[in-house]
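Left out: one protein chain. Kept in place: all the others.
The letters A, B and C name the chains in turn, as written, and every chain counts its residues from 1.
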Amino acid sequence: MDDERFRSPEDRLLPRREPVQLIDASGVGTTDEQFPRPDAETLLTAYRGLVEGRRINDQASALVRQGRLAVYPSSHGQEACQVGAALALAEGDWLFPTYRDSVAVIARGVPAAEALVLLKGDWHSGYDVRAHHVAPQATPLATQLLHAVGFAYAAKRRGEDTVVLALCGDGATSEGDFHEALNFAAVFHVPVVFFVQNNGFAISVPLSRQTAAPSLAHKAIGYGIPGQRVDGNDIAAVLAVLGEAVERARSGGGPSLVEAHTYRMQAHTNADDDTRYRERAEVQSWIERDPLTRLRAHLRDTGALTPELEEEYAAAAEETATAMREALNEDADIDPEDLFRFVTEARSPQLEEQWQLLRREIEHTADATAGGAR
Amino acid sequence: MDDERFRSPEDRLLPRREPVQLIDASGVGTTDEQFPRPDAETLLTAYRGLVEGRRINDQASALVRQGRLAVYPSSHGQEACQVGAALALAEGDWLFPTYRDSVAVIARGVPAAEALVLLKGDWHSGYDVRAHHVAPQATPLATQLLHAVGFAYAAKRRGEDTVVLALCGDGATSEGDFHEALNFAAVFHVPVVFFVQNNGFAISVPLSRQTAAPSLAHKAIGYGIPGQRVDGNDIAAVLAVLGEAVERARSGGGPSLVEAHTYRMQAHTNADDDTRYRERAEVQSWIERDPLTRLRAHLRDTGALTPELEEEYAAAAEETATAMREALNEDADIDPEDLFRFVTEARSPQLEEQWQLLRREIEHTADATAGGAR
Amino acid sequence: MTIAHDDIRVDERSTSVSTMSMAAALNLALADAIEADSEVVVFGEDVGALGGVFRITDALTARFGEDRCFDTPLAESGIVGMAVGMAMNGMRPVVELQFDAFALPAFEQIVSHVAKLGNRTRGGVRMPMVIRIPFGGGIGGVEHHCDSSEAYYAHTPGLTVVSPSTPQDAYSLLRAAIASPDPVIFLEPKKLYWTKGEVDTTVSARIGAARIARDGTDVTLLAYGASVPLALEAAEVAASEGRSVQVVDIRSLSPFDDATVTVAVRATGRAVVIAEAPGYASVASEIQARVFERCFEYLEAPVRRVTGFDIPYAPPKLEHWHLPDVDRVLDAIDSLHWEDSDREEGAS
Partner (left out) sequence: MTIAHDDIRVDERSTSVSTMSMAAALNLALADAIEADSEVVVFGEDVGALGGVFRITDALTARFGEDRCFDTPLAESGIVGMAVGMAMNGMRPVVELQFDAFALPAFEQIVSHVAKLGNRTRGGVRMPMVIRIPFGGGIGGVEHHCDSSEAYYAHTPGLTVVSPSTPQDAYSLLRAAIASPDPVIFLEPKKLYWTKGEVDTTVSARIGAARIARDGTDVTLLAYGASVPLALEAAEVAASEGRSVQVVDIRSLSPFDDATVTVAVRATGRAVVIAEAPGYASVASEIQARVFERCFEYLEAPVRRVTGFDIPYAPPKLEHWHLPDVDRVLDAIDSLHWEDSDREEGAS
C-alpha cells in the first residue's frame, strides 16, 4: 500500500511520535530544533516555583492529616505542569483550573489561604477571580473547558489579546464537554490552550481504560487544531511547548491541545487508597523522573543554581508553608446569612423567609445556650 | 522540518486524502486496490433499492402535503447511504437509525407503514425492533450511538458475531454523546460501525460551522480507530467501504468510523425553508452527482441493467408506494389507554387513577355526544 | 418583594404600541436588547440565517451581523457552557435551545454552573444570561418536541424561571430577563407563538410578579404559559354557568409571587392549579402545596390541580387526551365542595 496516499497537508496536524523533552530524567539538556530550551533565568524562576509547589503540596497534605483541610487532591509529582501553566501566561491571561490545580492557582498569585478555602470547607471558592485572572477551581470534570472557550470568545470579540489556558486531566478527556469545548474552540478559532495533565489515572482508572488512541494529543486532529505531547515532568519542555501554544493563540493562530505525560505520585486525594489499584513499583519508578530533582541536577550542572539560591528558594517555600499553616489553623467566622446572600443578586421573598426562619433558630439557640434547654 | 518525525505506525489511522469512489458521477467505474467494486448482481440489488428508496422519499413527502404524515425528514439524494447501510448488514446484525433514516429502516425489511408510525403521529415508534433488528429511530442527536455500543457489548459478551451499524449526521458529530460513544466503542473494542452521513447541513447550519477538521473521518484518530471517507452518492463505494468495516467488526477488529460525503437535496423537513440558508445553485450542482443516475448509467453501460429490469424495479417501487399510501390513508384506531399501558411494566396506582379519570371523561364525552351538552 | 428589574430603557417613540404575535414580540425584544446593549449576543442552533426553527431570531443576523447573532456547532452543553464563559467575561449571552428535550444535554452546565457560579464566587462573578427554551405541547409535534420541563429548572436554586402567556409579557419579560444580573430560564409556550396581542414596548415587567389575568370571586385558577388562555377560556364557560372565576397568570415560576397568589386565593377560598407538565413533583404540586399551607384557614375545599398525566408526552394523535382542557378544568372547579361545604360538614 502506498503510504503517500495517506498523506496530505492536513496530516501536519499529527503530534510528534514522542513527547517533547528538553531536559532528560538525569538532568541532561537535549536540543530540539522546534522548541529551544528556556534560558537559565527562566529555569531558575521555574525551579523556585517547583520548590514552592512541592512544599505547598506537602504542607496541604499535612494539614489534611491535622484536620484543617477537608480534603486535598495533591499535585505532588505534577509540579512542572502546575508551575509551567502559571509561568506560561502573561498577567492579563486567564487560567481555568481544576480541583487538582491549587499549586497552579497559587503560582498565579492567589494567596494559598484563599486558594484553599474550597478544600477547607468555608466556601465553594475563596479568591477574587477577577483580581487574579483565575476562574474558580472546577469540580465537575471538563465543564470548565467550555467556560474557557466562552471567556476567550468574549476577549477576542473585544479585540483583547488575552489567552486562556484551561487545565484538565486524562480522565476528563472522556467527557462529552471535552469534545464540545475543543470543537467550539476550533470552530470559533478562539485563543485557548487546552492543557491536559495526563497523570496516568482518573482516581483508580488507568489511561488504558480511558482511551485506545496513540495519545491524547491525537485527539486534536479531530478538531483540526494542533496537538502536541510533552514530557510533563520536564518544566523546560512544558514551558517551551506551552509558550509556543500561548503565542500561537495570542497571535490569532487559534486553539491547541497540549498533553503532558506526568504521574500522580500520591493517592487521588487523602481519602483514596491507591494500594488497591496500582503497584508500588510503578509509583517508585516515577521517582527517577521527578520534576524537581531533574531540573535541580540540570541547573547545578550548568552552574546556574548555587547553594545560596537553593537556600533562598527553600526559605521562600518555607515562608509560604508557614503562612498556609497559620491561615488554615485559624477558624474563619462564617456568617450563616451568606447562605442566602449570593444565590441571586436580589434575594427572593422565599429566600428571605427562609433566612428569617434560620435567623430565629440561631437566636433561639443562642438564647437557649445562654438560658437553658429547649 | 523533517516530516518523518511526525510519522509513526499509529499514523496509519489517517483516512485517505480523498473519499473512496468506485463509480464516478458520470457512471464510469474506477479501480481501487483496497476496495474492489461489488459485482454486477450486488449492484443491481443496490439499484433496485435506490429506485425504491427514492420512491419512498417522494411518496412520503407527498403524504405530508396531503396531511397524512405530520412531518418527513427526507433522505432524497442520500439513498445510496440509506440502502448501502441496510445492504451492508447480515440478517443478524442491528441497525441504529435516526429520524432521517426511514429508507434505511424500510430497506432493512420494516414495512413502510410501520416505519412511518412515528412521523404519522400514532405512536413514538411503530415496528417490532426485535423482529427486524432495527432500533427505534432516534430523535435526540447522537444519543443512539451509545445504545449501539452497549448493544454490541452485550452481543460480543455472549460470543455472537452480531455487528451493529449506527447512523448519524454531520451535525450530530458535534454532540458530546458522539465523542463518548466512539471512545467507549474503542476502549471496549466492540463491533460497531459508525456511519456518518455528512449531507452538508444540520438543518440550516453548514458543515463549516460544525468542524474545523480536515474531515469528519479524521475524528477517528482521537479514538484510535480507523476512519474512512467515502463518496456517499456512490453506492458501490459505500458498499465496499461499509463492507470492509462490517467485516473488520465481525472478525474482532473493533469499531470504525465511516464518513459519507453526500447532500440533503430537500429542506431539513417539509416544515423547513431552505431558501433562507442555501443557494439554489448549490443544490442544483448536486443533481449531477445523484446516486441513482450515476448507478443507472454505470449498469446500463455495462449492460447489466436491461429495460425489462428497469421496468420491474419501477413497478416494485410503485407497489411499495401504493402500499404506503393505502396504509397511511387509513386512520388507525388508537386506544387512549395505551398512554398508560407501557410507561412501566406494571401500572402504578397513580397511573391507574389517572387512567380512570380519563376513562370517565371519555365515557362522559361519549354520553354527552349521544345525549346532549355538558 | 425585593426582586425588581424596572430599570429597562423606556422607549419614547410614539409608535410604541402595536399588535403582533408572541413570536414577533420575542423577536422585537431580542432586537431591541441587541440595540440597547453591545454585550448582548444571541446564539444557538439555526438562529442565524434561518432565524430559528420558530423564527424567533428572524433577521437578527442580517440586521446586526454575525457578531450579534450566530449559529454554533450542534451541542447544547457547548452552547450553555460557552455562554457561562462569556458571562464571566462581561457579556450578556441569550441562547436558544431548540426544543426543551434538547436542553437536557446542557443540564449539567445549567445546574452545576449557570445556577451556582454567582453563589460559588460570593457574587464575584454573576451570570447575566438568558436561556430561551420553547416549551409545552399542543402543536402536534412528535416525541421530544412537546415536553414541559419547567420543574427541573424551578427546583434548581439559583435559577430564575419565567414564562409569558401574552405578546406583551413576551416582550417585557424577555427584556427584563436580559437585563437581569441573574441567569433566567425563559420558557416560551410554543403553542402561543402565533397568538396575537398588543405590545407596548415602553411597558416594563418585573420578574417575580404574578398578574391577575381575570377578576373573579368564587374560585381562583392558577396557571402559566399556554395554560393561561385555557384558564381564561374555562373561566368564560364557568361564567356562563354562573360562577365567577379569577385567573392568575403566575408568570414567574421562580421566584414565586406568594403575595399576589395568597391574597387571591384567600379571597375566593377555592383554587385550581393548571399546568401541562406531568403533575408529580412539579411546579403545580409546589403551587398546590404552598397555597394549601398559606391559605389553609381560608379554603372551602381542597386545592386541586389539573396537569398532564405522569406519562411520557403523548404522540400527536393522542395529545388531546393528555393535555389539560376546558372540561377537565371545569370538572376540577365542580369538585370544589360547592353546595355542602365540607368545612361546615366536617368541623367540630
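FYI, a contact is a pair of C-beta atoms (placed from the backbone, for glycine too) under 8 Å apart; a residue touches a chain by one contact, two chains touch by 3 or more.
Keep in mind that what you see is a predicted model, and the values were worked out from it rather than measured.
Peer 1: Using the touch definition given at the top, which of the shown chains does the missing chain touch?
Peer 2: Across all of the complex, the chain we cannot see touches A, B, C.
Peer 1: Using the touch definition from the top, which of C:Gly124, C:Gly140 or C:Pro157 touches the missing chain?
Peer 2: Candidates C:Gly124, C:Gly140 or C:Pro157; residue touching the omitted chain: C:Pro157.
Peer 1: If the hidden chain were put back, which of B:Pro19, B:Gly176, B:Gly243 or B:Pro291 would touch it?
Peer 2: Going through B:Pro19, B:Gly176, B:Gly243 or B:Pro291 one by one, B:Gly176 is the residue touching the chain not shown.
Peer 1: One chain isn't shown here. Among B:Ile23, B:Val187, B:Leu305 or B:Ala321, which residue touches it?
Peer 2: Candidates B:Ile23, B:Val187, B:Leu305 or B:Ala321; residue touching the omitted chain: B:Val187.
Peer 1: For subunit C, which residues reach the chain that was dropped from this view?
Peer 2: Counting over the whole complex, subunit C touches the hidden chain at residues 77, 101, 104-105, 107-108, 111-112, 115-116, 119-120, 143-144, 151-152, 154-158, 254, 256, 277-278, 280-283, 285-286, 288-290, 292-293, 296-297, 301-305, 309-312, 342-344, 346-348.
Peer 1: Just checking the interface: what residues of subunit A touch the absent partner chain?
Peer 2: These residues touch the chain not displayed: 70-71, 118-124, 139-141, 171-172, 174-177, 202-205, 209-211, 271-273, 276-277, 332, 334, 336, 338-340, 343, 348, 350-351, 354, 358, 361-362, 365, 374.
Peer 1: For subunit B, which residues reach the chain that was dropped from this view?
Peer 2: With respect to the unshown chain, the touching residues of subunit B are 123-125, 128-130, 135-136, 140, 143, 145-155, 157, 176-177, 179-181, 183-184, 187, 338, 341-352.
Note that in this section only the chains that are shown with their structure count from here on.
Peer 1: Indicate the whole-number Å distance between the mean C-alpha point of subunit B and the mean C-alpha point of subunit C.
Peer 2: Each chain reduced to its C-alpha mean, subunit B and subunit C end up 36 Å apart.
Peer 1: Give, as an integer number of Å, the spacing between the C-alpha centres of subunit C and subunit A.
Peer 2: A distance of 40 Å separates the two centres.
Peer 1: Among the residues of subunit B, which are close enough to touch at least two other chains?
Peer 2: If we look for residues of subunit B contacting two or more partner chains, we find 174-177, 209-211.
Peer 1: Considering subunit C alone, which of its residues make contact with at least two other chains?
Peer 2: Within subunit C, residues 72-73, 75, 77-78, 105 contact more than one other chain.
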